[in-house]
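Here the complex is missing one protein chain, while the rest keep their positions.
Every chain is named by a letter (A and B) in the order it is written, and numbering of its residues begins at 1.
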Amino acid sequence: MNFWIIQGLNGLAFGSLLFILASGFSLIFGLMRIVNLSHGAYFMLGAYVGLSAIEAGVNFWIAILIGGGAICILGTVIERFILRRLNGQPLAQVLVTLGIAFIIADTCVWIWTGDPRPVPMPRELTGAFRVSNLAFPIYRLFVIGVAFALAAALWFLLERSRLGAMIRAGVDDLPMARAMGIRTSLLFSAVFCLGSALAGAGGVLAGPILSVYPGLDSDMLPLALVVVILGGVGSLLGAFVGSLIIGFIYSYGQALFPDLAYVILFLPMVLVLTLRPTGLFGRQAI
Amino acid sequence: MTTPVLEVTGLYRFFGGLPAVRDVSMRIPAGERRLLLGPNGAGKTTFFNLIAGDFPPSQGEIRIFGQNVTRKSANQRTHLGMARTYQIITLFSKNTLLHNVVISLVGLREIRFNPWSDLRRQTPLWDEARATLALVGLEHLADRTVAETSYGERRRLEIAMALAQKPKLLLLDEPLAGLSADERQDVQRLLQSIPRDVTIVMIEHDMDVALAFADVITVMQHGQVVVEGSRADVVADPRTREVYLGH
Partner (left out) sequence: MRAPSFNLLSWLIAIAALLALPWLVTSDYYVNIASQVVIAAILALSLNLLIGFGGMISLGHAAYLGVAAYLSIYLTAHAGFGHLAGALIAIGATTVLAMLFGYLALRASGLGFLMITLALGQILWGVAYRWASLTGGDNGLGGLKRPHPFGLNLMDPAIFYYFALAFFGIALWCIARFVQSALGQSLQGTRDQPRRMRALGYNVWLIQWLSFVFAGFWGSVAGLLYAYYHQFVSPQTLHLTTSAETLLMVIAGGTGTLLGPVVGAALVVILKNVVSAYITRWLILLGVIFVVIVLFMPEGLVPGITRWVRSLRSRPRADKAADTPSIAKDSAR
């Protein structure tokens, strides 16, 4: 019984990290039709930047801001100066983000070498939370809390704010949104900036759990893609549910059949693509 | 009573809550020349797309040659003996006219699954394509690419691609649109020459041309059928005037 609870919490924690990454990816894809293949690299670079900040003596919480901020700036620059030039050429945009992903990944190896680097946990969150004979790391509970808070905040932003109304209009029908006078170029920058910042900050947040290593990007990017395929394009709820599903599958899979943890990931894809190609909560096919 | 070639009952199609086609029912017997009239946005092309199977109806049933095809794919319907042209020209613009017609011919033949024999060597197909092009007066342009032809020539190629399949039911979406007076006459004569066992449904804006052609006329507006009847009936009907003058 304990095993199931602990692994369930682990899955929830991993799914939470995934949501922080995938929500931005999904928003960007849903609104701008850009498959940002740099997103995994943003996550990894954010983690490395955060790590360096911590090693330079910066407090963990500030390091999250630094990691998120750095990636936000990087993403905004890429969006403004490269992706925008390729407006209306989705394929060219994908290939550019792929190229940038390689550049970032290799630069990280260059700067931070090939060894895995653990990111130290903030002191106030070390230790375990105990209920009878169950112990669970407080930090993971904290990450779960952050993801739920983020989900709530994003929901509020999308459903209750003016910006959100514009984003939803853009996701549903971009030409129509443009015709209604929404300044889509500003909107694009805002969403890309938000998504990048989430990826970068998520990387730092993930550091104490996953540590940082070359290949973290390749590990996370396909999972984010699978989340969007499962959840549906541009759907926040889809990204949330999809992240948790993958989190659970991954966590239980790794504990029960460590060899096959990755093979099992095919399963939800086969099911969803066969039965519901729009994804669980998507309205349009991807 | 013989089975109608096309029978549609209670057809609806919504686009994001807005109905483009609303409760349309229609029976078209074999050999009839049917004309669809209606102002822009009346839902005529959408109606064609539903019959052709581009997307499923939101509600309603479609029968072709007595067979319920509502759930059948577009390509399956074509194999029953239906062909169509597009209002917005949809051709293989980098290929020659001849090639376009050959692709049309191959679509109904088993050879389309052949991954090995050179299509260029299928002489009978190319001869047949050339003959079809001659039918619409484009033989002299057979080896040009579509990109190098004029708009009127492309319109005629649209028709040639449909005729090549020797359909029993032919859907023509504004085949005369954008043609010069001379070209119109040519195409009209071509349409007139189609054998009587082919059932034709045509969308057309030009009243004079269309009236000369049609046996029965259906006037649509806002996705609905407003008037249906013989030429004389429809012209005399005050609702026809309303649709056109109110527009």
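The criterion applied here is as follows: a contact is a pair of C-beta atoms (placed from the backbone, for glycine too) under 8 Å apart; a residue touches a chain by one contact, two chains touch by 3 or more.
Note that the coordinates shown come from a computational prediction; the quantities given were computed from them, not determined experimentally.
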Contact set (omitted chain vs shown chains) is A, B
One chain is left out of this view; which of B:Leu37, B:Leu50 or B:Met161 touches it in the full complex? B:Met161
Of the residues A:Ile6, A:Ile73, A:Val94 or A:Ala165, I need the one that contacts the missing chain. A:Val94
Contacting the left-out chain in the complete assembly, out of A:Ile6, A:Val58 or A:Ile82: A:Ile82
Please identify which residue in A:Gly57, A:Gly181 or A:Pro258 touches the non-displayed chain. A:Pro258
Can you work out which residue in B:Arg71, B:Arg112 or B:Arg196 touches the chain that's missing from view? B:Arg112
Since one chain has been left out of the picture, which residues of chain B touch it in the full complex? 52-54, 73-75, 78-79, 83-84, 86, 90-96, 98-99, 103-104, 106-108, 111-120, 122, 126, 142-145, 148, 161, 165
Tell me, which residues in chain A touch the chain that this view leaves out? 29, 33, 35, 37, 82, 85-86, 89-92, 94-96, 98-107, 110, 218-219, 221-222, 225-226, 228-229, 258-263, 265-266, 269-270, 273-274, 277, 285-286
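Keep this in mind: only the chains that are shown with their structure count from here on.
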Distance between chain A and chain B based on Cα centroids, please, to the nearest Å. 49
